[in-house]
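For this depiction, one protein chain was excluded, whereas all remaining protein chains were kept in their positions.
Right, chain A next:
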Amino acid sequence: MKETPLSNCERRFLLRAIEERKRLDGRQTYDYRNIKISFGTDYGCCIVELGKTRVLGQVSCELVSPKLNRATEGILFFNLELSQMAAPAFEPGRQSDLLVKLNRLLERCLRNSKCIDTESLCVVAGEKVWQIRVDLHLLNHDGNIIDAASIAAIVALCHFRRPDVSVQGDEVTLYTPEERDPVPLSIHHMPICVSFAFFQQGTFLLVDPSEREERVMDGLLVIAVNKHREICTIQSSGFEMQ
């Protein structure tokens, strides 16, 4: 379905309100919406609600052969899907730009920051490593997909337990959850993305833009930070940074 166009009067109203430091839902400039995290019955399943934006995250694992140039490291795979439930405009063929941008940002934030210890995912060097797959599904789009998705990904990874495995010489034994308790992943730190939306050529700034605010923004700056105040990723798009 085509995206409903934003009317000019709505756009003017939003921009005027932002100039007067007012937001539609009554938040201040640096206020985040309420975050609610709930977990499912499987390990690694979580649902994050950032205001009305809702993301489902699920982590799964599989034993595979490692990549040739990284024989002792496990593989991390991230997949964010913009479900057609989230917004009528998210049709399978039509969302490639946004999808690629979000996926790439998530990968940079979580994989390149080395928050998961991939060396600990190695079982037999060069032959068998764990492939951890994180599937994120956007269920409702009310702005700021990237923040909700990054929270869902890191929370699901923390919640996940992989089956225990033991290596004796050449023999690899994979234990079922009934035989031995599953083991958590080793996570060094938890990077979370924070989005800043810019309006009127960078004069006004809002944190955690809602869907309406995202439609009228000039540019977006995403910074991924962890608890130790280290910046993990920065991405700016849409305008010139002064």
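Here is the rule we use: a residue touches a chain if its C-beta (ideal position, glycine included) is under 8 Å from a C-beta of that chain, and two chains touch if they have at least 3 such contacts; residues count from 1.
The rule is short, and it goes like this: contacts and distances are computed from a predicted model.
According to its UniProt record, the chain left out of view corresponds to "Exosome complex component RRP46" among "AP complex subunit sigma", "Phosphatidylinositol glycan anchor biosynthesis class F", "Hyccin" or "Exosome complex component RRP46".
For the chain left out of this panel, the touching residue among A:14, A:56, A:75 or A:102 is A:56. Annotation: of A:18, A:50, A:63 or A:86, A:86 touches the absent chain (contact as defined above).
Seen from chain A, the chain kept out of the figure touches residues 1-2, 40-42, 45, 47, 52, 54, 56, 58, 60, 81, 83-88, 133, 135, 137, 139-142.
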